[in-house]
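In this view, the complex is presented without one of its protein chains, the others remaining in place.
Naming follows writing order (A, B, C, D and E), and every chain is counted from residue 1.
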């Protein structure tokens, strides 16, 4: 299982690649929470980044996670960095 | 007369604005030389940036200028910064 | 427990990478994971102990110093440190080391996970 | 002759803004124009006299020192200097000053042209 | 000499610090001897800053100081909002929506144009 960390400006490239990985989990992080992470089975968005930017409604399809949960995801999956 | 200095990542915004200025002169500079500056009456591209990137054929419609010529353009026109 | 290596290539203030890095690494340390950092390029400025910014209670450097106090190992690229005029890191927090890419390669060799910021 | 003010907000090495700035400003000085710089945010790192990088004959700071020797005035934002741990610019080239946004506002007031990098 | 200065905020907050250090600069520009007149415009990814719920605590002090000095407009470009799927109802009330044509007019009306 691979965890795609998606930020800007690499979101477009990263999400295209993640789409080709049937085991992809996607984490929208930092300015990546502005990106459209829809269409993935498992999408996460980092709470502190979502709240600071006021985009809770824009990431409605994502599970909002704190840093503790993000660490668990990092530990449990191979990390693919796009941020 | 206004001189639009166009770099990345602001090229798209800057070129859209320059299009609305009938007196616009456009200078593609730094990574801005990758942008499409076609459709403007006066388009320039900075020589050192073009050569380093090997994009002479991509900016064929632009006049390639050195820093001396760029300074003359800056002095003779109001500068609008998009880089 | 996992061993997590961070690559940090941006400096304090200019972007928020330092903040994200400190938050993830801090959470990882609390959970008992092993954490190390290689600071490359502008990332090396995060090691400075001399940052002063009245608007904030804590400066970015303080967060990295705390990570070290909590068990993280932080190594900065020496070539980057000297190129950027930081004099072999003489104003870095004591626990923040100056090394080279071989240290980074060794971190990666021992890492279960690699995160870039 | 024109008075050109540069705003430089990025540091040495990481991006090429320092190089573009030095090249344009150098050409402007040779043509007899008046040049001044306000270095803001990471731009302040360009003032350091302590940069050492064996791969290059000249380091970015050398170019800015030369600009000063050729008549440019360079002022760095003091808040940014101290926030970034550069101790009131004590390792800056002698001719590179530490000031504040009022200096920048005054530069703009007297400028015929403003270029940001 | 007093100048008319346009500050364009073009970068996404909060990945880079320009969203707040730009406003610090606006304060300084307005409070110097020359008393420059400043207008702010948000476009491109900078438009995200105009969202009602984005965190403005760090820049609130600057915005208040700016208001105390002189009436200052904060515009946001309609086309940038549309491209990002942002509705006018999503915006904080301090921002006035303008068209790209009006943005172009701001550029031509100001003496100095900063990209932040």
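The rule is simple: contacts are C-beta pairs under 8 Å (C-beta built on N, C-alpha and C of every residue); 3 or more make two chains touch, one makes a residue touch a chain.
Predicted model, so just to flag it, every value in this text is computed and none were measured.
Student: Which chain B residues would touch the chain omitted from the figure, given the whole complex?
Tutor: 7-8, 30-31, 34, 49, 51-56, 58
Student: In the complete complex, the non-displayed chain touches which residues of chain D?
Tutor: 13-16
Student: Identify the residues of chain A touching the omitted chain, counting contacts across the whole complex.
Tutor: Its contact residues with the unshown chain are 2, 10, 12-13, 16-17, 20-21, 78-83.
The criterion applied here is as follows: only the chains that are shown with their structure count from here on.
Student: Determine which of the two chain pairs, C-E or B-E, is joined by the larger number of C-beta pairs in contact.
Tutor: If we tally the C-beta pairs in contact for C-E and B-E, the bigger total goes to B-E.
Student: Over half of interface residue numbers shared between chain C and chain D means same, under half means different, so which is it?
Tutor: The interface is built from the same residue numbers on each side, given that over half of them are used by both copies.
Student: Specify, in ascending order, the residues of chain C that touch 2 or more different other chains.
Tutor: Residues 13-14, 16 of chain C each touch two or more of the other chains.
Student: Residues of chain B that contact two or more other chains, please.
Tutor: 78-79, 81, 83
Student: By the touch definition up top, name every chain pair that qualifies.
Tutor: Result for touching pairs of chains: A-C, A-E, B-D, B-E, C-D, C-E, D-E.
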